[in-house]
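In this view, the complex is presented without one of its protein chains, the others remaining in place.
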Amino acid sequence: MGKKSLAAPYIVWMAGFIVIPLLFVFYYGLTDKSGAFTLENLAAIASPEKVSALLRSLKLSVLSTAICLLLAYPLAMILKGLHVKKGSFVVFLFILPMWMNFLLRTMAWQTLLDRNGVINNVLAFFHLPGINIINTQAAIVFGMVYNFLPFMVLPIYNVLIKIGDDTVEAARDLGADGVQTFFRVIFPLSMPGIVSGITMVFVPALTTFVISDLLGGGMVLLIGNVIEQEFTFTANWNLGSGLSLVLMVFILISMVLFAKYDKDGEGAAV
Amino acid sequence: MNAPLIRLDKVSKTFDGTMVLDELELSIKENEFMTLLGPSGCGKTTTLRIIGGFEKPDTGRVYFEGTDITDLAPNKRQLNTVFQKYALFSHMNIAENIAFGLKIKGKTKSYIHDKIKYALKLVNLDGYERRSVTSLSGGQQQRIAIARAIVNEPRVLLLDEPLGALDLKLRQDMQYELIRLKNELGITFIYVTHDQEEALTMSDTIVVMNQGYIQQMGTPEDIYNEPENAFVADFIGDSNIIDSLMIEDKLVEIFGVKFPCVDTGFGRNQPVDVVIRPEDVELHPEGEGRLPGVVSHIIFKGVHYEMEVMAGGFEWLVHSTVCHPVGAKVGIDVDPFNIQIMKKPESEDEEAVGVNG
Partner (left out) sequence: MIKFIKRFYLVIMFVFLYAPIAALMVLSFNSSKYMSRWDGFSLKWYEAMFSSELIMSALKTTLIIALLSAVISTIIGTAACIGISRMKRKPRAIVMGLNNIPMVNAEIVTGISLMLCFIAFGISLGFGTILISHITFCIPYVILSVMPKIKQTEQSTYEAALDLGASPVQAFFKVVFPDIRPGVLSGFLMAFTMSLDDFIITHFTKGAGVNTLSTLIYSEVRKGIKPSLYALSTIMFLAVLILLVIANLPKGKNRELVKEN
């Protein structure tokens, strides 16, 4: 039918602006300023400052992913339990903040958490001691959880609502109690959603430099900040590309770890 | 004989290296109800799609009234299709669905209006113009699909398992409906199905297909009463197919017992396949008949009893209105006219081609 050719512009575009640019990252990452092959840019990750930034990134992103999962799963269960019409409205309310500009959302937390910010003002009004977490790792975790929570809720919710009542009833019919039904039927069935939620939160959290910039006040360096600075301040593209390659390895590892759960790719398409 | 309306000349088609049609030759006459019958994967739907223009044959030509239409786009052909799952346009109401082809052809409003009314009346759904597609039952959707096709006044209507998705009762009703429609419209129907009963009920001509070859072509009576090979016999209705020995003309040996028959020309002492329809097996009291047997199984089917009788080490399928309980000893006999002799295929490939066809 000749309709296959309709994909041609797309394939050309993706080759030109996805594949070729990535090859440039590899090229820069594996060469030095004179263009000679080197592994130094990759090895640079081993320097104390960069190792600690990477470990910090891993720690904070794992922590926020875990918190997101703990908050999102019960939420998704509650949303599933709501009446269809009401449920879709509540879900709509939950994704609404996500449509607001990412920087403004992060800025909002700066406003809330600031030493003279809204929360401390409210606390002071009730004569309670203020909190002092702005420019700390805790503030960054707050920002990550806030920004990425919907990415965890939606895939889990989407998988949960596909589990039919008859499946649950069948489990009950076969003698499982509520807890058993959950752990043996609902939870395993929701695994694809959990996996895609985890990757959708973990990767941006691991690689962010904006949240750490705005809520860490430049005091908390993450691997994203290190890489960003290599491009915008020091202009050492080779080093920046090399570190990006290291980062991609971590993304790949997390993908592979989770890929085996996401067999049918159901959650990935959310 | 009139020249054929549609003629397929040595049409072959492969999909991903699998041969689906192999040099198929087929002629369809004007005003014929022809059914392509066979199991899934036999090439019947591909044949229909080649006639409809949705597939191009790898080799071979398709002729319509003598004109080569092999490379003609489907929208330029004088035929219309009723699709398996109806393929109604769900974003349009009934009237818009039926009007689709006419609007494309630029017919006037009043013409279209009249045609819609006429078509809906023809399929017994007057007054359904404004209904949405989704509000209709399967059977009604089927009728709309037919109406949508016939308002274009095609010379040929192609039907791809149109009743496959309906339940039994509805399917039977629609069979009569289709015969009535065909007679009223006076056009050619080419019908694809894997349901032999459907084929026997409606067709003027049945083409039994398997593995891309025509196994047998003929009237329903021919196909049923005189299957040309074991595949056709097995596929059309239930039958007992038995390895036998042709002793001489008009005499065959079945499980060591000689049965007179009417076939000639198979030579002497030649191995053959014998086909006996279950309703043609006569059960007599013990001691009578030619071959002794024991009833091993019986089911009441309404019109008749379906029995399995062990005789000569073979499980005979027997339909009879007389009940013989399990364990009863009986004697089997068959009328010479009801014994159908078939030459044995010499190889598997030959079996597929259909040696006698």
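As written, the chain order gives the labels A and B, with residue 1 at the start of each chain.
Note that a contact is a pair of C-beta atoms (placed from the backbone, for glycine too) under 8 Å apart; a residue touches a chain by one contact, two chains touch by 3 or more.
All values derive from a computational prediction rather than experimental measurement.
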Options B:P4, B:P74 or B:G331, residue touching the unrepresented chain: B:P74
Hidden partner interface residues of chain A, rising order: 1, 3-11, 13-15, 17-22, 24-25, 28, 71, 74-75, 78, 81, 84, 88-97, 99-105, 107-112, 114, 116-118, 121, 146, 149, 154, 157-158, 199, 203-204, 206-207, 209-210, 213-214, 224, 227-228, 231, 237, 240-241, 244, 247-248, 251, 255, 268-270
Missing-partner contacts on chain B, residue numbers: 52-54, 73-75, 80-81, 83-85, 87-91, 100-101, 104-105, 148-149, 152
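Following the convention adopted for this analysis, only the chains that are shown with their structure count from here on.
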Between chain B and chain A, distance of the C-alpha-averaged centres to the nearest whole Å: 59
